[in-house]
Structure formats: C-alpha cells, structure tokens
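Provided herewith is a single structure, encoded as structure tokens, for subsequent inquiry.
Every protein chain of the complex appears in place save one, which is left out.
Showing chain A:
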Amino acid sequence: MGCGSSVATETQVRRPETMKAAVLIQRWYRRYMARLEMRRRYTWNIFQSIEYAGEQEQLQLSTFFTYMLDNFTQLNGNGPLISQLLDPVVDPWLDRETCFNLISVPESYSGPRISFPLSVSDTNALLSAFKEHQTLHARYVLQLLYETKKLLKQMPNIVHLSTSYTKDITIDLHGRLDDLLLIFYKNGLPSAETPYVFNGDFVDRGKKSVEVVVLLFAYVLLYPDYMHLNRGNHEDHIMNLYGFTKEVMQKYRTHGREILQLFQEVFSLLPIATVIDGKVLIVHGGISDQTDLEFLSSIERNKIVDILWSDPKTQEGCSPNTFRGGGCYFGPDVTRRLLLQHGLQLLIRSHECKQEGYELCHDGRVITIFSASNYYEDGSNRGAYIKLGRELVPRFYQYQVSRTTRRLTLTQVRAAEGSALRALKEKLFAHRSELIAGFQQNEQNNTSVSVSEWAQVLESVLRLDLPWRTLRPHLARLAADGSVEYLSCFEDMGPGLPLPQVTPNLAKTLFRYRTNIEIIFNIIDKDHSLISIEEFRHTWRLFSAHLGADIDDGAIDDLARSIDFNKDGSIDFTEFLEAFRVVHKLDVKE
C-alpha cells in the first residue's frame, strides 16, 4: 500500500466529517450568541425600566410636597413648621461671607488642605487625596461651594464657547469618580489646552458624588473659561434627595445640612446649555416643540423640565415622555426645526445610558453621549466622551472601567441578568398585594392564571413596559396544565428583618412606598431633630390621602407606638423602614 493512496483516502473520508463538525460548532455558536444577545437585551430593559420608574416616582413625590405645603398649615395649628423645612429659603447663617471661617480644621485632619483662590497645586492635592479615598473637610467644602456660587451667579443660562483658540470636549458624568479619573488620565486635566464641558448628572450615582462634584467645581474655579458645567436632571432638589443626601449626611455628620443646602443652591445656578461656535447645542436631556433658545436665556434657571428630561425618538412629532414621567420625546422634525431656527448643525445630549457610550440619531443631527461605564452593572455598557475640533466633527472615545475589556461573556451576562432579575423580583414583592388581587380576578383554579393573564396583570400593576412572556420562565413556574402558578413569583423574596406588628393595609403601603416615605421623613427630619407625634400623624394622613391608601388613624397611632416614640419624642423611623426593604432570601442568611 503506497503512502499517497492512503492520504487520498483519508482526505476523502475526513472531509465530510470536518464539515459536519464545523456545521455543528457554527450552529452551536450562533445559537449561543443569539441567546446571549436575548438575555443581554432584556437585562438592559429591566435595568432601564426600573431606573425610569424610580425617577418617575420621585417626580410624583415633588407633587406630593407641593400638596403637603398647601395642606399642612391647615392641619397643623402650630404654624408653618413643615413649610419652613421644605422651603429652599437659605439659612441666614449661610449667607454670611465668613461662615466657613467659623469652622476650624483640627490638627488631626489628614486630608487635603486647600486655599483660595485655588491654584493648580490645590486641584492636584484634591485629585490625589480622592484617589486615596480621603474626604475633604467640611470647612473647605463649604468655602468651595460658596466660591462656586459667587462665580456661577455671573454666568448666563446659555454659555457660548468658541473653538477658535483650542479644541473642545464633551462629557456626561453620573457621579462615578473612577470614570472621571480615567477621562482625566486619558484626555488630560482641564486647562487652557484641554477645555471641558460636562453635561449634567454629576451626582446621585455611585458613592463618590461629593468627590466628583468637588473636583468639577474646583476646576471651574481654577479655569472658569475652560471648564463648563451644564445642569442635569439629577442636579435638582427632589431628584437627589435620596442618594446624594444620604451620601452627604454620612460623610459630614456635623455640617451635612449646611453643605446640602449650599449644594442645592449651587446646582440651581448651573447653566442649562452650552453652544459651541454658534453651531453645536449641548443640553442634558433634549428639546421639545416649545424650546426656544432666546426664551431659555432669559428665564430663571429652575423648572426647565424639557431641557433636562427629554429623549429623542424615531417618529416625527413631540409626545409626553410617559416612560420617565417628565419631559417629552422629540422626533426628527422637532430637531430639524430647532436647528434650522437657530442656525445650528448638531445637538449633543446625554441623559440615556447607551451600550456603546454614545449613539447617533435623527440622521446624525443628535448625539447621545454617556460617560458612566458599567452604569447598570459590571460590563453593562461602555462610557464615551466626544472631542470636538475647529471643524466641529465629533470624534468619539470609548472606555470601560473594568477588570477585563473583553467582549461580554456568558458569565458576565449571567451575573448582570441575575441582578436585574433580582431587582425585578423585589419590585414584584413590593407590589404583592396589588398583584395578587389582580391575579385573583382571573384565577382559573387554585392559584393559577393563564400566561396571558399573568403578563397582563404584571403590566397593569407595574407599568414597566417589559416583555413579560419572555421573562416568565425566570419569574414564575408553570403548572402541569401550562398555566402560571402565580404565587411562585414571590417565592424567593421576603422582608429583610422580622416584620413589626402593623395592619396589612399599612404593611402594603410601607412595602410599596418605602423609598418615598423614607425621603419624606428625611426631609421633615432634616437636621435629625425630633419629629413630634403630631407631625408624624399629620404627615401620614396627608401621605395616605395623597396616595388614596386606606389607612385609618388607629393604624397610624399603632405605628407610632410600635416605633416607640420614647419620652423625648425622637424616633428612629429609618431603621423601622428597613424592615420593609425587600431582599432576596439568600441574602438574609448571610
């Protein structure tokens, strides 16, 4: 037998085998990728829906505060105590030029010491201190805010910049110090050669919002002509009550209240738009069919919802942004009209997290830029920034703060999917009573409903606009007859702590509105002073009237008693509310 003939036979035998193997792997791989893509997508949908639903609740909360202001005085004979607390009127103490001088910095303080007017060595000191996780002393924070306030008061609503001397850079930032440091590292520190425009949402995400915003303000003070900030929808009293307030109060136990109040003032003074060379408009959210730049430059800089909240859409026209509960969706025609009217060529906005960190729409006339990488979850998205040169052609730079920069793998998708589903299940549990009531209306036989009914009830109660049928296998079990055993969607979840004795109605409200209730009582209890039992009752009465929740006075009295108003009248309501935080049962065991 010759060697040659043997090889020939072997190739003939082998080839179909190789082809079969290749087909097998190709099909497996394509299927694997398709499923991966599907999972990645709905994970994204869940995160986004939940984020927007939270923002929407906070907007509704501001309606409640207005309502509370209108009604509280009548109910409370003792005069306008609550309205005083809610009123953004400044504490006279804060207006005194020298207020920060009254605070001394102890010898033992090891953090950065800065002096005004700021110099490069001060901003460098801040940078390296924040890298080392140090906190800036309250005295310096107050002085920095005070100086920033003075400066911002001089600024117009719309800042006009020119590229004739230099190149420009645009960024959105969502309170992520890591991203900011990375951008500074890659792109250079702010300076005359490297000017920046930061497009809103500096706070309220991540645990380093104070540091981010202190750094940004420090650079604004250092280079007022080369460092520009636009206001975002999170630079708002109501929006940043939750995360940012908590962060400031934790970092500055003694002067937290003053710092917060000054922050709020400074935020309301932030310019709302930047225009480069009269051609490129930069705003945080977007525009609406009502937007007019002349008008914008003349109004007072608050309650400018459209500019801060709007999102572009592909259809023509302008419609209310129901998904977010604020601002609008603007179509390509709205963009075209505004650009034409003002002789602009491009709109740059942020406000929406994008997979790649940026996205173009409306025939390239609108750019969304989002700088917080891994916004929803490790590996969820890249961040990006834009560089804009004299020719005004945007160049995009992407990055991701992460251990690995490889494409999403199954493990990563699985982790993100897990936490998205967990967040969703918490939502389900928080709305348990309403959902069960809905299911019971459709009940076929014992505790099961058809898949359609199940999906319908979820959407009508939660309004998250999610593909419920696709998510069903991850949320609820099917019975043998193919119907959904609806109780199974609450199975893994439960309250974080043993539940205090409260009426079922009250428990339902507490689960459902825990975050809101915490915010409301945080405001009333702004300086951690005492809430009287009367105030507590009144606030509850207003809140339940506002919600249309059926909670009688007896239940509220029981509640007050159960949180144990002790003799000096102080309550730890926040701790009490912790019991109504829904958690995954696996987490409780830890």
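Quick note on the criterion: a residue touches a chain if its C-beta (ideal position, glycine included) is under 8 Å from a C-beta of that chain, and two chains touch if they have at least 3 such contacts; residues count from 1.
Definition applied: contacts and distances are computed from a predicted model.
Trainee: According to its UniProt record, what is the protein name of the omitted chain, chosen from "EF-hand calcium binding domain 2", "DNA replication complex GINS protein PSF1", "DNA excision repair protein ERCC-8" or "E2 ubiquitin-conjugating enzyme"?
Mentor: So the chain that does not appear here would be "EF-hand calcium binding domain 2", according to UniProt.
Trainee: Give the residue, chosen from A:Ser104, A:Thr254, A:Gln315 or A:Gln441, that touches the chain omitted from the document.
Mentor: Considering all chains, including the one not shown, the answer is A:Gln315.
Trainee: Pick from A:Arg41, A:Arg257, A:Lys387 or A:Arg477: which residue touches the chain that isn't shown?
Mentor: Only one of A:Arg41, A:Arg257, A:Lys387 or A:Arg477 touches the chain omitted from view, namely A:Arg41.
Trainee: For the chain left out of this view, which of A:Ala22, A:Ala192 or A:Leu360 touches it?
Mentor: Looking across A:Ala22, A:Ala192 or A:Leu360, the contact with the absent chain belongs to A:Ala22.
Trainee: Which residue, A:Asp178, A:Asp465, A:Asp492 or A:Glu534, contacts the hidden chain when the whole complex is considered?
Mentor: Of the candidates A:Asp178, A:Asp465, A:Asp492 or A:Glu534, A:Asp465 is in touch with the missing chain.
Trainee: Which chain A residues would touch the chain omitted from the figure, given the whole complex?
Mentor: These residues of chain A touch the chain that is not shown: 17-31, 33-35, 37-38, 41-42, 45, 313-315, 406-407, 409-411, 451-452, 455, 465, 467-470.
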